[in-house]
Each structure stands twice: as C-alpha cells, then as structure tokens.
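Quick one: structure below, then a few questions.
Just one protein chain is left out here, and the rest sit where they should.
Think of it as A, B and C in the order they're written, each chain with its own count starting at 1.
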Amino acid sequence: MSDPMPFASHQNLIYLTGLAGKKPSLPVNLEELESRALEVLSPEAHGYVGGGAGKERTMQANLASFDHWQIMPRMMRDVANRDLSVELLGTKLNSPVMIAPIGVQGIVHADGELATARAAQEMGIPYIVSTASSYTLEQIAQASKEVPRWFQLYWPSDNAVTESLLQRAETAGYRAIVVTLDTRMLAWRERDLQQAFLPFLTGQGLANYFSDPAFRQGLDKPPEEDIQSAVLKWMSLYSDLSHTWDDLKFLRSCTKLPIVLKGILDPQDAKQALDSGVDGIIVSNHGGRQIDGSVAALDCLPEVVEVVADQIPVLFDSGIRRGADAIKALALGAKTVLLGRPAMWGLAIEGQAGVEEVLRRFLADFDLTMALCGCASLEDLSPEMLKTSAN
Amino acid sequence: MSDPMPFASHQNLIYLTGLAGKKPSLPVNLEELESRALEVLSPEAHGYVGGGAGKERTMQANLASFDHWQIMPRMMRDVANRDLSVELLGTKLNSPVMIAPIGVQGIVHADGELATARAAQEMGIPYIVSTASSYTLEQIAQASKEVPRWFQLYWPSDNAVTESLLQRAETAGYRAIVVTLDTRMLAWRERDLQQAFLPFLTGQGLANYFSDPAFRQGLDKPPEEDIQSAVLKWMSLYSDLSHTWDDLKFLRSCTKLPIVLKGILDPQDAKQALDSGVDGIIVSNHGGRQIDGSVAALDCLPEVVEVVADQIPVLFDSGIRRGADAIKALALGAKTVLLGRPAMWGLAIEGQAGVEEVLRRFLADFDLTMALCGCASLEDLSPEMLKTSAN
Amino acid sequence: MSDPMPFASHQNLIYLTGLAGKKPSLPVNLEELESRALEVLSPEAHGYVGGGAGKERTMQANLASFDHWQIMPRMMRDVANRDLSVELLGTKLNSPVMIAPIGVQGIVHADGELATARAAQEMGIPYIVSTASSYTLEQIAQASKEVPRWFQLYWPSDNAVTESLLQRAETAGYRAIVVTLDTRMLAWRERDLQQAFLPFLTGQGLANYFSDPAFRQGLDKPPEEDIQSAVLKWMSLYSDLSHTWDDLKFLRSCTKLPIVLKGILDPQDAKQALDSGVDGIIVSNHGGRQIDGSVAALDCLPEVVEVVADQIPVLFDSGIRRGADAIKALALGAKTVLLGRPAMWGLAIEGQAGVEEVLRRFLADFDLTMALCGCASLEDLSPEMLKTSAN
Partner (left out) sequence: MSDPMPFASHQNLIYLTGLAGKKPSLPVNLEELESRALEVLSPEAHGYVGGGAGKERTMQANLASFDHWQIMPRMMRDVANRDLSVELLGTKLNSPVMIAPIGVQGIVHADGELATARAAQEMGIPYIVSTASSYTLEQIAQASKEVPRWFQLYWPSDNAVTESLLQRAETAGYRAIVVTLDTRMLAWRERDLQQAFLPFLTGQGLANYFSDPAFRQGLDKPPEEDIQSAVLKWMSLYSDLSHTWDDLKFLRSCTKLPIVLKGILDPQDAKQALDSGVDGIIVSNHGGRQIDGSVAALDCLPEVVEVVADQIPVLFDSGIRRGADAIKALALGAKTVLLGRPAMWGLAIEGQAGVEEVLRRFLADFDLTMALCGCASLEDLSPEMLKTSAN
C-alpha cells in the first residue's frame, strides 16, 4: 500500500501530469470520463451502469442538489499541515472517503471487484463489498487484505442464507455490515427493460450466493451444473418485502459486527434506525437507481444529521463526483462519503489502474480544495461555510 | 380479461422482457415512445395529438410541475401484499388509473377507440369515452363490456341532442357522465392552424353526433349523403358559451348517472361545483391544449382537494406519464389519475396491443414504485411523503 | 375597414385556415414567424430589428417574465357575448391592443410604415407612429385615416423642431403624443456595432425631420441635396440629455393633445409622471433594446399600477407575443397593450397583408383565450386570476 498523502500540492500536480508533460490517458474531466467509460462498455452494461430509475429525474436531482449549496472559503488560515483522517466505528481512516458498494462489476471489467479491491488496497481506501458481486467475498477479501472492508447485504428472505453470508463476512475479516434498505425490489429502469437485460438472470453477480453452503442446500444440482434453477432460487429468496424494523433483531443476532443501514432519507426513518440500535446510517437514494422523482439524497442530509444528533455516524452516498461535493456533504454533517460511479468509470477503461487513478485524483482534488477553503482538518468543516445559492 | 396484478416483481420484469432476452418492440422510455409514435402519424395527426395551445407553455408546465414535488420514501415497511384498489362512485377499481377521454382516435390508428376499449377491457382499466369519438359509444361499449366505462360529454347547445346522447350512454351501460368544461371552444393551436387541420371539419370524430337520432332530425339529408351540412350543424351546436352553473340542473334532469366535472383548476370553481351537487371533479387543464400560459394542473390540486374536503372524489388529469407521477398526484389527494397521451402513443404504433403494453407498463411501474416508497395501499399515500424541490 | 369582430370562433378558425384546407403562407407559430422574417431581411436589418442591448438579457427577461405569471381560468361563465372594447383618453377602442411605435420600417419592407398604417386601418387597431419613420407623419396619416393614431416623439434638443413636429402631428389628426424617455441615446447594441450599421447615418428613418420646415431652416442645402449635413444636424439635435421633469411644461405648451410618457419602470418615476400632470404612462423597457440586464417590463407593472391608482391610464409594452401575454398584462392593471416586433415580422414577409394577418391572429388568439378564461369583458380581468409560478 503506497502512501497517497499528502495528496495535493505542486508535487502532486507534477506527479499526476509528469514533468515531461505526459498527458494522462484517463480523462481528468469527470463528465468526459463518464462518456468515455460508457463507450467502452457493452450496450447492456452501459445501460445498467449509466442509467437510473424511470426518467432518471432522481439521478439528475442528485447532481443538481450539490449546486444548491455553495462553498464560502476562508482566507489566511494555516493549512500547511492537513489531517484528513477520521475515526469511524473504531477504525481510523486516512480520509473520509470510501468506495460505495456496487454489484456485478464483472460486466464492467473482467477483473471486476478484484480490481476495485486491489485499487482500494493500494490507495488505503475502505471498500464496501456488495452481496451481488461477480467474485466471492472471500476472493475480494484476499485482494484487499490490509484495507478496512465492509460487507453490504441484500437481506435474503431465507434466514439460513442470511446467517451464512454474515458468518462468512465476519470470518473473512469484514468489519461492518451495510444493510441496503432501498432495493428490496429492482426498480423500473427503462434502459434495462429496453434491452431485456438483468445480469442476474444469467447468474452474473450471484457469486456470493452460488458459493454459499446454505444457498446450495436444497438445490437438486449445484449452480455450476444447473444455472437456471439456481437463478430461480435466487429470485425466490433475493429479499423479503415484509421485513420491518423489528426484524433487525434477527440480523443483530447473526453477527457481532456493527450494522449500518443504507438508504435512509426521511428523518423519521433515521429516528427509527436510532431506536433500533444500529451503529450507523448511510443517507442515500441508491444513486437515483430506485425511485424516479425522489428527493435528492443531499437535500435529506441536514435533517437526518439533526435527528441523529451525533449518536451514531451518518454517512453519505449518491452524487459525489468531485472534492467540492465531498466537502459539502461533510460540512452538512456526513462522517464519510461514498464514491460510486466514478470508480466504475475508471474500472471500465483501465481496470485496477483506472480505479486507482480515479481515487488518487479524487483525494488530490479533495485535499487541495480543503486547503483552498482554509480547512486543515475535518473539524474545520461546518454548515456555516455553505451558502444556499441565490439563483 | 387477464389479471394484470400483481403488476411488478421480478417475475413481472421477466415477463416483460422475456427470459430469452427478447427486446420489447415498443420503446420503454416514454420520451422515446412519444417521438416514435409521432413519427408514424400523418403530419396532421402528429400536430393534433402532439401539440397544445399557443406556445405550449402549459403543456410544458404540466410536466415540470411534477418535478416541483419530490418523493420521500420510507424504509422497512411491510409491502409484501399490496392492494392498489380504490372505490370510486360505488365501483371498486383494481387500481387508481383510468384512461382519459381523447377524441377522434381514428386519426391515430384505424381501430381508434375500439382498440383502446379492447385494451382497457384486457387490462381491467376503466375507460372514459369521448363524445368526439371516431366510433359510436355503442360500438365502444361492445368492445369493453366488462370494464367500467364513463361517457365524456361536450355539452351541445341543442338540448334534444344532449338528452339523446346521455340517454344512449345510460342505455349502453356507461356508469358516469364526465362534462368537460374547459373546451367550449377549440383553442388557438398553432400546429393545427398551420396545417389548416381540424379533423371535425371533414366529419372525423363526429360518429356519436352523426349516429344520433336527435342530431339527424332536421337535416335535409343524412350525414352519409351530405357530410358538409352535417358538419355545419355540428358547428352550430357543438357547445353553448352561455352555460353557467345553474344550467347543470338540466343535465341532472337528463340522467340518473353520476355527473363529474372535468377542467376545474380554481378552488372557487371547485366550491361552486360542490354547491351545484355534482358527484365528482377532475382537476385538469386538458393537457395544456386549451390555454397557453395557464397554471399547471398539479399545482392546483392541493387547494381544490382542501376545498372539496372529501365530500366528493377529486380526480386528476394532465401530465401523468410514469408511476411516480401518479404517486405524487394521489399523495396530494387525487382519488384516481387519468392517463392520456401515453395510451395514444401505444395506439399509434401497435394499435390495441400498444395500448395494452403501455397500460401494463404503467401499472407495473406504479406498483413497483409504491412498494419502493414503502406504501402497500393507497391509504399509505399522503402529502407528508412529498417535499418541494429545493432547486 | 373590415369588422374583425368577433375575432375567434369556429367560424374564425375556418376563415383562417379555409375549409378547403389551404395552409397559411405566414407561419402561425410566433417563434417560427420570427425566424422566417429575420431570414428575409438584410443582415443589417436582421440585426437591427431582431437584436437588443448588450447580451440581450433584458430582451430574454421580457419574454421569461410572462412565464412567471400563470393564468387560473374560471369555468361555466357566460362568455357568449364578449366585449373587448376599452375607452382610452376619450376614445373608444375595439380592443385593448395598439401597434407600438417602431421606427425606420423602410428597412423591413419597402412600404414601411404605410403598410403598417394600412393594416392598422383595415383591422381597426390604433397605431402609434414613430418620429423616426421612413415616411412622413402626414403620409402615414393619409394611409390610416379612420383609425386612432398617436404620434411618438423622440424629443429634440431644438425647441423649434419639437414645436413644429407636435404642430404637424396635431394638424394631421394624431390624437395623443407619446414621449419616449428611455432612448435619449442609442444603446450599446452589439449586432449593429458589429455590422457598423445605424440606419440614420444614411438618412433612413429621418423623413419626419427632413420634411420639417424648422429642421430645414439653417441647413445650407436641403437634405435632398446634402444628406451628410442633414444627418449631422439630426445627430446634433436628436435629443437633449439634460431634460428633467420640469421641462415637460414646454411640451405641454406646444400641444393640446394628451401627453403619454413611454419607458417608465420605477414606481418613483411613475409618481413623478403623475405629479407632472401627464395623461398616461407606458410601462416599457423598449423591448430590451436599451439597457442590458434591466428589469423585465412586466415585473414593474404591478407597482406602477399601484402608485398610479387609476388616476391616469397605464399602458404596457415589451414582450407581448400572444393572447395570453396580453391577458396577463391587462390582469395586472394595464389599460392596453402595445404589439411591436410581431407586426414587423409580418411586415417583413408580406408587407401590409402580413401585418394584417399578424393582427388578425393576435386578436383571434386574445379573444378566444379570454373566453376560455371565462372572461367576457376586460372588467373580468384582475390580478386574482394570476398565480405566480411555483417553479
């Protein structure tokens, strides 16, 4: 694991671009990076990775919400020595940046989650691994041994499978369980429907299920021999639409790891999460992939932070693209931010090296912008440094 | 009539797209569906169906108004068993979705209203039949026997014709009369004027008049033999600009069916509708086809709902495109929503099958999004789940 | 003079488009009409007629301001007999629509103001004739004998010329003097500067000056023989930047006609206009042609109307394109509206017939939209029927 800190400085610029003027192969501009990445993907993966629910209004609202808040920088502060570290659930992180859980990365690049995990390891960035990975959680753990890893759970309706997955995550050294609440059903995604594409229907992204002893039990033939039946079983247990807050007790009984709920937007749900005794919350709308015309995740952050009142950490996901976006979410009270799509764009184009480069740039941009805002540590961030746009 | 419920689920997705990966012929994306449909129409029908009044500001405002409200979904609620049914004017409907009255569908597809009626029948969706249909109300009734049908009235200035039309509707099993208030004159529609196109001037969309005994009375020759004179008669009696609230008594005297007023926007008009003893209201601006620069229909809904205070049902029309739009209108107090243009796009491209597919998708999207919002029935919807956009 | 009333009805639609389906040669859509018109003009006239000050932000703001107000129509009102007439400065007008003063129409069409005047005459619409006309005020009066005509004054710094112009207007039967306050200097218009085009520098638009005895006095040679010197004289007396409110007494002493001030935006100026004893005010920003980044004229109307409190009529100019725009301005308190650019687009393409057609359509659209709003006369218009846009 290299030491990517301090991320930004003239030295960093020189590193990035090279004194010899070597131009970077990966587009630096995020919008250009996205379109380049979507170009290299198959039409199906393009639609799946690039799209969102319905008219994609939530996806757009997520991005637009960042423009609603504007940064008011402070001058003449000592920012020579910056410390971007943060303690989260007992672990000290180098920076308040984590890799968001994204499933079925095998459709983005052959190395899939392994490449992402290796990049996370190289950059010292915690990685939240999706249940719906193209590789098993054990393989991914192997690829990022030293970096903090969390396991994201799509909560199956079959308790034995749930228990088994959580057990395996614990054994493989994952340090927290992220339960995704907002995706108990797959949403109305017009691009996927148009292409009649759902990767899971051909078994893609089901490695954690197919390798699971509890899942395999009761199948007539192992998934390797009869993928169709395995897929049908997955469909039958993917999730339980009847789960309510009380059912979290079962999850708690399955693991000693901290439990973090992902997909909270309404402050009343944040209150219920608190009451249910979980260890953290991720404000997220799944990147606009679930409900069309829903509220932007960032717009929900302030009220959730207010309700939670520092009793447990509130993390933020959905729409983070650049350093300034992270600063805004952190200033509004997020403990860390999750970076999702940009990592996939790097993965699509250059595999592990692409993810690394995207992370490196994000950290450089973030650190640099922190300094320009007059902030030497995360404690310097507060809502007072944001102004709502007059326009 | 097939049972389209439950509409959404993985099974539904698979049904829609086919396990074999067969791509749907009808565009899933609504905006793409619209442009494809407009392409297959004649220039005249294209302008008539696709256009609105003046600069089409109201048409655009209708769509934009949905973005003003954003959905705040709730997590961890039991949505395993969803019931989308609603009771309306004594009839239980499977879902709060109805097909809006749209005239002269013969310019969209040769099967016109018959195709729409058959699709309504197949999907179990109530259909509001327009006075200005290309087929007679009896033919349409024949095509959708089991599904609830309402008859929409452009109120003629000739009382005998009015009585006769209402009588026929009652006889043919229509269950309510929808009186359109906002279209006593045809609006300034620049696309139609540019093409010198008004379908009625060549007798299109006048089947209900031409087949009406009261209308035929007094004509020198029947419409079959002298269409010009029949059209002139239609022009002379199309509507009466002097009608006021008191005149509703006459309509009431003509029929035992419930009377629903369509085109209410101002809460003071809603109050007068209440006072006049009608049985329901449809908040609508005729899809932006009548007044340019008018208020968006959705923006009027909350105040009308407040004035009406549950004494009679308030329905919503104008701008519904996707499931999330329906959720917003229902959350703001509408009892049902009317789906208009999207059905016409399906009709234009694939006739009855196209309308069916559009309805099936709409219901799937609606049901799915309900579940993702944490709502298992219409009772779970309320204004509290909406947030006005910060941007 | 034909009777263009009643403007709208099915009959009108039929008239406009022809039962035989003859398509109109002039684009009905105003935006298309504009681009077609600009195409037929020379590049210089295109820039002069189509452009505005600076970045043209005010020009755009004028149009956008209409979208800020949305019409709330009322249903079930008796609108069978509509009376759009209004009494203004002692004259009864058929409708609250006037043709705005626009100079140098000779660059738009060879017939220039004569064509416009004849169209005004034909349609019974009052015409405000610009000082800077391509034809003399007497020629224009001749072309529109029966219709009310007003004379717009660019107030010269030479009192003798001022007196002479006002005298001539009175003699020629003009019924009011409109003094333009906002154009004592020509603005920074980038399109004109780019083309080094100012029509007046070659004598275009100076017919009223060149034909004026007081102007001709003191010239060594008459303008017909030495246009250069005449232009220089015009430049020297075009306007007096030192005029203040007190100087209006001089204008008052020159004419018995009512004096109307054009270009008032600030309510304090409206107050001063009242105090100075003028007979009317026109809220206008010269169609966005004078100050870039200025307030939209419509946004100023409510406060000016409030200050003036019905003591003198307040007219509105700047941004009127369609019937709904007129309704909004009138509902906010304007007595009449001035139609400018659209008339020029008609003039450019088809001369007198084009202006007539534009006026006919505008009146039809206005009358029709009035009826659809539930308004049978101008008294039915009020600010209560407007809602400010939620978006």
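To be clear about the criterion, a contact is a pair of C-beta atoms (placed from the backbone, for glycine too) under 8 Å apart; a residue touches a chain by one contact, two chains touch by 3 or more.
Because the structure is predicted, anything quoted here is derived from the model rather than measured.
Colleague: For the chain that was dropped from the view, give me its touching partners among the shown chains.
Modeller: A, C
Colleague: Give the residue, chosen from C:Leu89, C:Ala160 or C:Leu201, that touches the chain omitted from the document.
Modeller: Looking across C:Leu89, C:Ala160 or C:Leu201, the contact with the absent chain belongs to C:Leu201.
Colleague: Among A:Arg175, A:Arg252, A:Lys271 or A:Arg322, exactly one should touch the missing chain; which is it?
Modeller: In the complete complex, the chain left out is touched by residue A:Arg322.
Colleague: Write down which of C:Val40, C:Leu186, C:Leu219 or C:Ala353 is the residue touching the left-out chain.
Modeller: C:Leu186
Colleague: Please identify, in ascending order, the residues of chain A that touch the omitted chain?
Modeller: Here the touching residues of chain A are 8-11, 13-14, 16-19, 21-24, 27-31, 66-67, 69-80, 321-325, 328, 364-365, 368-369, 371-373, 387, 389-391.
Colleague: Touching the absent chain: which residues on chain C qualify?
Modeller: 53-55, 57, 61, 64-65, 67-68, 181-182, 184-188, 190-191, 193-198, 201, 235, 238, 240-245, 247-248, 261, 263-266, 268-269, 272, 285, 290-296, 299-300, 388
Simple rule for what comes next: only the chains that are shown with their structure count from here on.
Colleague: If I drop chain B from the contact graph, what connected components are left?
Modeller: Groups after removing chain B from the contact graph: A | C.
Colleague: So, what's the distance in Å between the C-alpha centres of chain B and chain A?
Modeller: That pair's centroid distance is 42 Å.
Colleague: Using the average of all C-alpha atoms in each chain as its centre, how far is it in Å between chain A and chain C?
Modeller: 60
Colleague: Send over the residues of chain A in touch with two or more other chains.
Modeller: Residues of chain A touching two or more partner chains: there are none.
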